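Before any comments, here is the structure.
This view holds just a subset of the chains, kept in their places.
To keep things simple, chains are lettered A, B, C and D as they appear, and every chain counts its residues starting from 1.
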Amino acid sequence: SSHSSSKKVVINYYDDLAPSEAKVFDNYIIPQFEKEYPNITVDLHVESAGKMVGTIKALVEGGDVGSTVIAEDNMIIGELIYANDLMNLQPYMSSLPTSDLIPSMTHLMNYEQSVYHSVYFIPFRGNIPLVWYNESVMKEAGITSPPSNWSQLMTDAKLIYQKTGVGPIMFQGHGGASTSTELYQWMVQAGGNPFVFNDSGDVKAFTYLDQLSTYFNPDYIHGYWGNYKGLADGKYYILDYQWPYIYSTMKSEGINVSGIGFYPGPTGPVNNDHLVGGDVLAIPKGATHIHSLLLFIKFLLSYNVQRDIIMILGEPAVNSQAYNNLPSNISSLFKAEESAFQTAFFREPVPWISEWNNIADSAFVKIVEDHAPASQIPSILSSANQEMYTYLLTNYNSTVAQEYEQGYFAPLYG
Amino acid sequence: MRRNLLVYAGAIIFTLYFLVPLYILILIAFSPAKFTLESLYPPLYFKGFTLNNLVYAFTQYDFVHPFLKSFFVASLVGVIAILLGIPAGYGLSKLPGKIAYAFIVVLLITNMVPGLVVAIPISVEFIKLHLFDSIPGLALVQELVTLPLAVFILQGTFSAVPKEVEYQAKIDGASTLSYLTNVLIPIALPGIVAAFLISWMFSWDEFTYAVLLSPIHPTLPVEIYFNIQRGNELAAVAFSLVFTIPVIVLTVILQKYLKGEYLAGGVKY
Amino acid sequence: MLAFAFYPSARAVYLSFFTSQGKFTLDNYKELFYFNLYGTIENTVILTVGALMIQLLLALGISSILVREFKGKRLVSTISIIPMGVATVVAAITFAFIFQTSGGYANTFLHYLGLSGINWYFNSYISLFIVMIADSWKNTPIMTLIILAGMYSIPRDLYYAAALDGAGPLRRFVHITLPNLKKFIAIALIIRGVSEFNIFALPLILIGYSPSILTTLAYSLYSTTTENLASAAAVIILIFVSVLIALNIKLGGKR
Amino acid sequence: MIELKELVKSYGKKLVLNGISEKIETGEFFVILGPSGAGKSTMLKVIAGIEELDSGSIVVDGKDISRLPPEKRNLAMVFQNYALYPNMTVFDNIAFPLKMKGVSRDKIKEKVERVARLLGIQDLLKSNVTKISGGQQQRVAIARAIVREPSFYLLDEPLSNLDARTRFKARGELKRIQKELGGTFIYVTHDQKEAMSLADRVAVLHEGKFEQVGVPMELYEYPRTKWVGEFIGDFPMNFIPGDWLGAQGVEIGFRPEWVKLDGNDFRGTVSSMESVGEYTYLFLDVKDTKVIVKGSGQFDVGDEVSFSINKCRRFKDGFIVDQK
């Protein structure tokens, strides 16, 4: 670093946070750190996961990274690793408290070691989307507990639909990352490897969703990870898979949340596994003031912050210490997250995830939105597989393409 | 008389068309969630009134910095547009109309490539030049799209000044520069203001480049977009309303400069 | 200055023909077809043409009123430029609220009339129509300004002459107003059409990626690792804008 | 016959036509003459129905047309700037009124061609109206008016955009066409010379009224008011106090031609001159009054000139006293 060390260091901290979460960081978490290290200031920059890739790439290529830490989606991080834009943190591992990681996160790090033979990122937060529902409508329809498995979901949806005339299920059909994340989860629960698109589990999941879409609310075409309005105004009754943060958002808008229930969702025909959307910490290549950055990372992984993540944000922490002696009145939201976490998996952070998202979207549009005949579902998914293969062949190399075809890339279990 | 009735009927319909969305924006901003987000058929009139959304926006979110950023970028875009546009417009106004027109149209087209394909390379260059995420950087890129339009407007207003006036100034002993500053620019002032305003408004509204090139300190539209995507939507609405009104007022006050003649670039019937 | 101006397009065209490893390829275009390029183009054309037509019709209507003298004219003309001051994002939010299938104001209105609500996203045409409406609200004013200037430039005497020649109001509009507005309509369509083809924030907020149009497709392709694919989509947009303008000049330019 | 009855028209507070009545005979070339802004165009517009009358009525051949819309009045108008439809060819311009009437195609072609031949523009029919000369445009405008055989014609300064020589020719032609058609022309101009040379009768419009209506010679010889005397003629009529000639309580008006130079009645100093052809008009200062007289021969500024008056009219309170 060319700057004199006596000068105040300004850390640029990029994170993909909802405004309600950003507020917690800005007003509560970061000030704690700044108090501890008066020589360091932290500027929080909120950027969506996809955009952050572009920004970091540009900063690295432009040679002006400065002192920067990023908290990036565990999937998207693959793009930065592949582009060789991240710093190898192996030399600094001794100063970082990774020994306290919960088992699933340790597994993620092991995976990292085995694939990259280095450390480019460190787990930071876990997050699992939940299913939300309207309690009173369920009750009126005589449904006492939310559907526990796929067939129950189909039955209950049908029942509510017949009673109310309303398509009760809201699905994130808007396209982009939210739709493909949901699809990933459904395919895994049907026993498929989502990346390959056309194994029997994948076909089963798409076939099921196609049938279930009879009970989708028409608005599902615009469902994305910001949607909850229909749940609030009674336009639909089951909001399938939505991140927990919407709870505090609804509260801040003055919506009455007392009648809204949530749970980890129905069990699939093969398993009850839940997708973890976690965030990981990383330092872009060429960053300055590494020492201060490491201090900040250490702080973020510390008991205090990790505890705040559970207690305030209602999201699973990665530090196992944080779970000790949780008060009994801990929010029901965290409880739901915790229970989902018992059977959780990661998506492998492949660098071509965005392209996979696009292809998955396109399959979803053809099968579910445009209702292609059921007999064509396998062939639509095969051509999705073919498309992914060709892309990898063109933009990567034949080895990657071959590995892809052989199911080498798959969900990671913790 | 009957003709007048028709005119009034039409006027009322159009007025409603323009005002109703604005009214609904106000309705959402100042109603409690119970009458907006929480109702399946939200009432078309004020059933309740609240300032909570607005208070929330100002206390919990930082909209002020994005607002200032947008304001400065837009103003800079306007200034650059006229600084570069005046010489370019003057030059083009001396060419035959058809050639000048064709030139501007070509410029207009080529700049219609969506910004995102150049975002990363431009970002890289900007970082090297320390323009990334800065006000001048964003302004420069937005200029890609505004400048052709500004030149078009200025070329039009300049061509409307009789060439005898320029001859006269020459004969009166004025150099080209003093002709520009003493005569042409004052005469064409309304057109120049129009070019400034149009550029300003474009930048104020611009989204694509702002998303891509100013990610760290976003402009207002980006910030609002981000908040309706995953934040407190009502606060975002309240805020956008509060900051839309001054711009509307400004638009109305300056409407005499927003004349179609300028936009039409001196096209004559 | 010129280099700065042409650089983006040149680069897009160049990139669209290469793989991320720098090998020449047409795969980028081929891949676009997987993402339903035809449908996307169709949607884009429908959206562009539809929005332009709506704006043109509205602008002609408002201008026909505003060229006349009547009490309250100033007020009406002031109101008619208000949307210019509203940012696109804000307009998009407003219309998203109006045309929500659940809890939307348009459906409330229908409800008041005793009609059942409409699913505004029932098919891609209605969705596109909503984008057109929202876009027209925001952008009709600029069109109106140009058309109105055009109408003022038509000598009143022509209307008098046509009236004396036996033409009623409608035929005067068809035979006098429209043909003499040609150049102004052409300019308005160029200025609006170019941005219409690039319309982005509005559909992104109102309808997301479905039905897809060229810009949202390009944006979703941009998020993938290579720029090449997005460039290919951008080149398609470029081609369309050029064709549109060429057509426009050809039709509007000849007298 | 066209009867104008007490026509009144104002724009806002400005009273433009203040009760105008007159009868115009079928086949007459009736010229309305007045300075700019007098309300001449307004007058034609109310007759055509483009502007509404405040009060009064217009009766054509016994039928009151004052409440009909323009398209129902069956009259033709030629505008000062011709108001040709720039988006149409010469042919389409001329054909337009017939098309509006629903005349058949063949019939239109036949009629347009006949009229075009009459006006000598048969070779221009395919041209764009914006690309022909002013004189030709004027003929197209007249052709368009003639083609529908209206009950009468209104012409609003149709010659004022032409240059001097073309105007000179067009004047003759217009008169010829009117005679050939036997049409009723109401023709408006601010050019007194044009009025005098074209009209069967001239009406002088001043302050919302017809100040005088008469044949050209009458206007020149017996202007009803001082104002008309000054307005008509290449040079205004001269006015001097009556007592210079021994007539009390009146003013004496005389034209520059009505004097004999080297007469002994008055003397004046040449302050400037204008030569017109072989004559020279002298601007004299006579006892603090400006007087214009016509002479021939060589003069210089400052020369003393004497003259006597051959012919004159007496005016009282601005109105003429002498009668024809």
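Quick notes on this structure:
Everything that follows uses one rule, which is that a residue touches a chain if its C-beta (ideal position, glycine included) is under 8 Å from a C-beta of that chain, and two chains touch if they have at least 3 such contacts.
Bear in mind the structure is a predicted one, so any value in this text is a computation, not a measurement.
Written as a formula over the displayed labels, the complete complex corresponds to A x1, B x1, C x1, D x2.
Just so we're on the same page, only the chains that are shown with their structure count from here on.
Look at the CA centroids: the one farthest from the centroid of subunit C belongs to D.
Two chains share more touching C-beta pairs than any other pair, namely B-C.
Note: centroid distance subunit A to subunit B, computed from Cα atoms, is 37 Å. The geometric centre of subunit A is 88 Å away from that of subunit D, both derived from CA atoms. One inter-chain figure worth recording: subunit B and subunit D are separated by 54 Å, centre to centre, where each centre is the mean of the chain's CA atoms.
For subunit D, residues that reach two or more other chains under the stated contact definition are 86.
Multi-chain contact residues of subunit A, defined as those touching 2 or more other chains: 224, 229, 233, 235. In summary, the structure contains touching chain pairs A-B, A-C, B-C, C-D. Residue ranges on subunit C touching subunit B, taken from their complex, read 1, 4-9, 11-12, 15, 58, 61-62, 64-65, 68, 70, 72, 76-91, 93-98, 102-105, 107-109, 111-112, 117, 137, 142, 144-150, 153-154, 169, 180, 183-184, 187-188, 190-191, 194-195, 197-198, 200-201, 205, 215, 218-219, 222, 227, 230-231, 233-235, 237-238, 241-242, 245, 249.
Residues of subunit A touching subunit B in their complex: 12, 18-20, 23, 45-48, 51-52, 54-55, 57-59, 61-64, 224-226, 229, 232-235, 245, 249, 252-256. Partner subunit A is touched in their complex by these residues of subunit B: 32-34, 37-40, 42, 50, 52-53, 56, 60-61, 119-120, 123-128, 130, 132, 211-212, 215-216, 226-235.
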